[in-house]
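All remarks here apply to the structure that follows.
Missing here: one protein chain of the complex. Every other protein chain is in place.
Letters A, B and C name the chains as they come in the text, with residue numbers starting at 1 for each one.
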Amino acid sequence: MKLNRKLRMGMVGGGRGAFIGAVHRMAARLDGEIDLVAGCFSADPKKSKLSGEDLFIDPSRVYATYEEMARKEAALPADQRIDFVSIVTRNNTHFAVSKTFLEAGFHVICDKPLCFSLKEGLKLREIVRQSGRVFALTHNYTGYPMVKEAREWVRAGKLGKLMKIVVEYPQGYAISALETGTTGQISNWRMDPSVSGLSNCMGDIGTHAHNLARYITGLDVEEICAELSTFIPGRPLDDDGNCLVRFAKGVKGIIYASQVSSGEENNLNIRVFGTKGSLQWFQENPNELIFKKADSPQLVYRRGNGYLSAAAQGATRTPFAHPEGFIEAFANVYRSAGKAIADAIEGRKPGKDAYDFPTIDDGIAGMAFVETAVKSGKAGAKWVKFPKVFAAAKT
Amino acid sequence: MKLNRKLRMGMVGGGRGAFIGAVHRMAARLDGEIDLVAGCFSADPKKSKLSGEDLFIDPSRVYATYEEMARKEAALPADQRIDFVSIVTRNNTHFAVSKTFLEAGFHVICDKPLCFSLKEGLKLREIVRQSGRVFALTHNYTGYPMVKEAREWVRAGKLGKLMKIVVEYPQGYAISALETGTTGQISNWRMDPSVSGLSNCMGDIGTHAHNLARYITGLDVEEICAELSTFIPGRPLDDDGNCLVRFAKGVKGIIYASQVSSGEENNLNIRVFGTKGSLQWFQENPNELIFKKADSPQLVYRRGNGYLSAAAQGATRTPFAHPEGFIEAFANVYRSAGKAIADAIEGRKPGKDAYDFPTIDDGIAGMAFVETAVKSGKAGAKWVKFPKVFAAAKT
Amino acid sequence: MKLNRKLRMGMVGGGRGAFIGAVHRMAARLDGEIDLVAGCFSADPKKSKLSGEDLFIDPSRVYATYEEMARKEAALPADQRIDFVSIVTRNNTHFAVSKTFLEAGFHVICDKPLCFSLKEGLKLREIVRQSGRVFALTHNYTGYPMVKEAREWVRAGKLGKLMKIVVEYPQGYAISALETGTTGQISNWRMDPSVSGLSNCMGDIGTHAHNLARYITGLDVEEICAELSTFIPGRPLDDDGNCLVRFAKGVKGIIYASQVSSGEENNLNIRVFGTKGSLQWFQENPNELIFKKADSPQLVYRRGNGYLSAAAQGATRTPFAHPEGFIEAFANVYRSAGKAIADAIEGRKPGKDAYDFPTIDDGIAGMAFVETAVKSGKAGAKWVKFPKVFAAAKT
Partner (left out) sequence: MKLNRKLRMGMVGGGRGAFIGAVHRMAARLDGEIDLVAGCFSADPKKSKLSGEDLFIDPSRVYATYEEMARKEAALPADQRIDFVSIVTRNNTHFAVSKTFLEAGFHVICDKPLCFSLKEGLKLREIVRQSGRVFALTHNYTGYPMVKEAREWVRAGKLGKLMKIVVEYPQGYAISALETGTTGQISNWRMDPSVSGLSNCMGDIGTHAHNLARYITGLDVEEICAELSTFIPGRPLDDDGNCLVRFAKGVKGIIYASQVSSGEENNLNIRVFGTKGSLQWFQENPNELIFKKADSPQLVYRRGNGYLSAAAQGATRTPFAHPEGFIEAFANVYRSAGKAIADAIEGRKPGKDAYDFPTIDDGIAGMAFVETAVKSGKAGAKWVKFPKVFAAAKT
């Protein structure tokens, strides 16, 4: 980022008690290049106001509605108004909030999944394109340095021709309620189809698993056979899903995600197998990346070392074995998107590899993944083809 | 075992250079209760003879053919002839050799998979039943003490109601050849349909994975959707397979096996998720069994401790943290089968839970697993119902 | 922190290229409650100026000398001047800079080790006492939530009566140069006795190891037998040290630190053994704390869970298995010290357990550790008694 000032950020959502909003703020703050200066932190204006006070925001820039925020911020002098907005609301509002700010001329960093449905996502893509603004999606797990290293390995052919991908994302948080018989208590908006969309588990964490595979291997999905389950009685949406996946280029895969895997915490992990070697990465131990190859000792690559790729080294803030974690990875999305926003502000146009953050296309792919998996699941786990969402995009 | 002598064992197969025959012998020998006294170690009489010399076997009891061996051993005085035969030949001969020895009145310990086809297996089951002899199948991974502990947990309800099972069995040994372009060199009999049967990977290791799930959970499979692949060009059989599995009682699962997972060695592992907790066991670290549960520290149970079940403690030979491994687990199959054979010799009839070794039914289940997976795979990974192989058995 | 504004921080040291200064800034920034507004970032005024620009600091508050900074900041109106200074310079300047700012009325957060010698440290303690200001020392490893959990366990008697403590701190970074024969290249100020003090390795990382033991167990050292070595030829100070330690209450221990342990990165770890159980914590895997006890499964406690102590839960920013690391732990020192500073500003006087950050006494203990170890080492690893530095302090 080469602006001679900090970027000015606004936030929609993320009021008191919200987990992900606080993470976005820490991520934005970490490198000292972004200031949070405005926000509409809650649909409840009182809560929004209190949240603004917690965050030491000038009360005049704490808004009751996001529409008011977009309008009033746009009306501020150029040297005061926000540069971009961070959207950390529920799935079903991403589209409308993004549209409003993009059309008001602001750049956008939006939480995942992209929106409520693939159809909405495709409309949003058009709006992003027309706006010419930066749109970043916080698929934060791709922000980890060792995930970037993994991508470099695949790109450089270190694994040879890819054959197989296995991605797991077991969590167990939804099980406590089942165990205690109080399933109502954990009934949150993710389980409400009118807020969450077609899927709970696939949308919330399956999209992360899919995105991780896509990021590292660069492969799109061609077909999915998904066995979706609802183990917690009375739930309207899935809480577990096992998918067989056919990726491009004949690569086979398994993607599974679960919120009822008792005792699992946040165990996202990926293994990619090629003809020359395989890689393994576990989110709960994110500073290591393992390389295995027939007839060779296993290699444990560790974040912060000079033998890593430029991509991995550039995404690092501390020396080796001074562990970095979730917030730092998340901050890498903000850092790279921030760079793009600064470039846009100053009119620089570096090549397309200048940035490394998830875009609207990643969001579209995620929505397509959810819809395909759900369609397959509803058909009793039949193979369903992935929609051609990138045909136009790639020509 | 309460005989006032050692059991006398014969062996078919396992000549010089054979891996699994040597393992069977170490397993048989470990507890000092079994003596190898006769054998037909190779289809090549010269090699059989040399192998017999290596093993210090009386030359008069090293035979040129297994038929000769069965016949001549049966003709020996009761205090000299073998009590049982260990069969460590290729898949396509298990049926005929087993039949010959069973019908000659000998007990049998046979390597897995059971035989060449499910049809053959069902015939063999009839022969076993009619013979009244002990028939043990060396699904050795169930011999590990911590696998027995896992089964006890499921039986005791420690995991609550089961929801999900994930079994992985990645190996990479077949990939070396692919990498070096010398695929011909690793062309072994497992890849020859006339020897191996319908499947390579599913038959060789997929059956172990399936057996492990069945042993621990007691659940039969109801339906399989299997994506089988042959990644090494020119191979007639599968070298990789990913299966979605529907177990009895609504339990969902994934079973995958692979021989082309670069750098993987023998990474069989299982996770079972229930409403009250989950378990994890990794064959490469077999002395530990992990229990996870929401809102509780993870528990690492370790072999050799007094807090384990009687089943786990009884399958152990050394104190905690004096690691036991593959051979000891294998020896547990021999120990329990040996006990059954000794009981049979002396006419004791303990209850059906007196023994803990894989039986003909486990072999039938394995053959059914292979045939169902192959049928599904050939149909393009459609769901295929498991055959009703136990209907008669259970009434 | 209950100020209705952010705290204003100044920094001395930490100019371009400095590792630890950048860490302090990220740590200060993370929670959005501290703003860096002034600094003297280098002894070289030009570098200081450029560093200030990098950090978007108002140029009028980027100073050429720390004395100027203290004087001019003190002269600013109360609603503009810094609340505290963060000192991230070399060991031999900590005393003078701290003294200057304390005497100018500012609170201080200072990097470790406390200063150049124990004698200097004792003088500084007097100055701190007389100033009435907050003085925090960034022994950051005690900021990890699971280290706080460990302390709670000891306090609550979970381990029973303590018997033994083992602390290791192997690094290998100094070995590269040895290997390549370019020892000159890594010759940094830590190896210069006029800057670093009596010791390199003991001062730089041995003090962390000692502090970790002291924090978790609350035990002071009574006697040390230290074998200090200089393995890299031509070095004036130690690069490795093994210490037998006699703690208070008959507890025995080993503390070792090394910078020539080839391939080790930053492998600080501690094990504490008591009559009822033991604990283990590894800095490179900081989100876990292990409890072992005879005749019980091992327990793995993991950060972010509700079963942890209030101390551990209060030091956490993300849910379980969203890994936290070095920066977050460091930020906990800033957060707690910031709370003390805010309280001081507003005249609140909570009890002495209200805060949890390393103080001047921890610094004194560290300097005493270094001097005792060095004295023992120079005597050929004889037992040397720990000086009575806390006698006065405790009465």
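Definition applied: a contact is a pair of C-beta atoms (placed from the backbone, for glycine too) under 8 Å apart; a residue touches a chain by one contact, two chains touch by 3 or more.
For clarity, every value in this text was computed on a predicted model and none was experimentally measured.
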Chain not shown: contacting residue from C:Ser98, C:Thr138, C:Ser261 or C:Ser336: C:Ser261
Selected from C:Lys123, C:Lys252 or C:Lys375 as touching the chain missing from the view: C:Lys252
Residue of C:Phe56, C:Tyr173 or C:Phe282 in touch with the missing chain, whole complex considered: C:Tyr173
Residue among C:Lys276, C:Arg348 or C:Lys385 touching the omitted chain: C:Lys276
Chain C residues touching the omitted chain (full complex): 159-160, 163-164, 166, 168, 170, 172-173, 175-176, 178-179, 225, 227, 229, 231, 240, 242, 244, 246, 252-254, 256, 258, 260-264, 271, 273-278, 291-296, 298, 380-381, 383
Residues belonging to chain B that touch the chain removed from view: 4-6, 19, 22-23, 25-26, 29-32, 36, 53, 55-56, 265-267, 283-287, 302, 304, 317-328
Interface residues of chain A (partner: the chain not displayed): 291, 295-302, 305-307
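Following the convention adopted for this analysis, only the chains that are shown with their structure count from here on.
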Innermost chain, taking as reference the mean of every protein Cα atom displayed: A
For chain A paired with chain C, centre-to-centre distance based on mean C-alpha positions, whole Å: 35
Chain B and chain C: spacing of chain centres that average the CA atoms, whole Å: 56
CA centroid of chain A to CA centroid of chain B, Å: 44
Residues of chain C touching at least two other chains: 302
